[in-house]
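These notes are about the structure you will find just below.
Heads up, one of the protein chains got dropped from this complex, but the rest are sitting where they should.
Entry: subunit A
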């Protein structure tokens, strides 16, 4: 999948009588291989945008096309299949399954999926890629924050997605560890050629991206080239 296009995206959340506009008339397009940072203050709608792009949620209005295909109009299982094929997610809270070891956590996306490669080998491979060969059998509670996030990244790339979506992947980490995670993402972007889209508060990290989108109150303030490109 080469291109994601957002047209007139609109999203609002309805509560008890009140409705909050999270996204308002967003028009953006993303190319595979881009390394994009989305930046903005809390509540600016950046996470919402990311979840829409990642097909976790549906827009209230507007269209999202993936290579001109409107995936979100399909059934839940089809959407899930699409996610499995094309998208890897990384969360701020890591969201590892606490009852599973690092290896098992990495394996979770592959459960009940037919893949052309050996699952275990692939899982070990990606864990090696993120530098956690010695922690295969550790439970998340036995890992540090940075290690957990690296397991999460391994889980996100185990099924070879075209896109990596990260929601503040460094938000719960100290600067140094954050830096290392960032490097890892950058490396994946370059080696695997997958499009990376990440949300962050940190302007320093954002500045290193090839494209920087700034948001505020649900609208895109600016969309410019970053330093690295």
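Please note the rule applied: a contact is a pair of C-beta atoms (placed from the backbone, for glycine too) under 8 Å apart; a residue touches a chain by one contact, two chains touch by 3 or more; residues count from 1.
By our rule, contacts and distances are computed from a predicted model.
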item: Chain left out of the displayed complex - its UniProt protein name, from "Na(+) H(+) antiporter subunit E", "Transporter", "FtsX-like permease family protein" or "Phenylacetic acid degradation protein PaaB"; value: "FtsX-like permease family protein"
item: Sole contact to the chain not displayed, among A:8, A:61, A:99 or A:175; value: A:99
item: Per the touch definition above, residue among A:12, A:81 or A:217 touching the missing chain; value: A:81
item: Touch residues of subunit A, complete complex, unshown partner; value: 15-16, 47, 50-51, 54-57, 76-77, 80-81, 83-85, 87-89, 91-93, 95, 97-101, 104, 108-109, 111-113, 137, 139-142, 155-156, 159, 167
